[in-house]
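What follows is a single structure, and I will ask about it in a moment.
FYI, not all chains are in this one, though none of them got moved.
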Amino acid sequence: MRLEWELRTGTRTEFVDLTDRVRAAVESARMREGSVLLFVPHTTAGLTLNENADPDVLFDLTRALERLAPLQAGYRHGEGNSDAHVKSSLVGCSLTVPVSGGRLDLGTWQAIYFCEFDGPRTRKVRIYLHPAPG
Amino acid sequence: MRLEWELRTGTRTEFVDLTDRVRAAVESARMREGSVLLFVPHTTAGLTLNENADPDVLFDLTRALERLAPLQAGYRHGEGNSDAHVKSSLVGCSLTVPVSGGRLDLGTWQAIYFCEFDGPRTRKVRIYLHPAPG
């Protein structure tokens, strides 16, 4: 099963928590065992797992990624978003999350985040439910 | 189904676009729904998704990775390619791409790249077609 969601981001860098949405998709499909593939069909965005409790972690992650890929760094690409392309390759656009016993098998503190690196934009996230065979 | 391709890279850092090859594999297997697992059995190379249009994006990504993992940085490993090992762990060697409706479910601007970080070399890329059950 494939679902596609549209997201509207509001700032240049933003983390959108998808955990509840993914959880609801797994539950309404009554999937018991397998995995969920999340996929972002963009090249200046990404997906990551990180802490769901203290928003300061996302603040620190944002700043750290800015240090690793600064907005200006003598880039050649003319659109002014090379930093976002670099962040996308560092964090990744494809993320597999396990499902077990009918629920997302995440850790207590883990959330699934869509990562906007070149917002504000309208974005898509696709999720694919892959039940284990048999 | 498992395929293995051999690639010959020509420079130290190089991005080889695999998209057409992967697309052809999905089509000739008549796979409808599921995913393709791409895997690089090397520790100084990787796989990433990024822009397919402007080659300057790959130029900027190459430079950015060089800043993150410089060729020389007081490394201990004696082969002179520690930077390539670091880049490999940052970008990753395993990549899952969705298939839907009989085609690779990529975004308009996305290409699948093999990343050479310690070329020129002869390299292998393996792809595994994993149709969704049922």
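Lettered A and B in written order, each chain numbered from 1.
Quick note on the criterion: a contact is a pair of C-beta atoms (placed from the backbone, for glycine too) under 8 Å apart; a residue touches a chain by one contact, two chains touch by 3 or more.
Please read these numbers as outputs of a predicted model, since none were measured by experiment.
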Full complex stoichiometry, one sequence, with 2 displayed, works out to 3
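The rule we apply is simple: only the chains that are shown with their structure count from here on.
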Per the touch rule, the chain A residues reaching chain B in their complex are 2, 37, 39-43, 68-69, 73-79, 82, 85-86, 88-90, 92-94, 96, 124, 126, 128, 130-134
Listed in rising order, the residues of chain B that touch chain A in the complex are 33-35, 48-51, 54, 56-57, 59-61, 63-65, 67-68, 90-92, 95-98, 100, 105-110, 130, 132-134
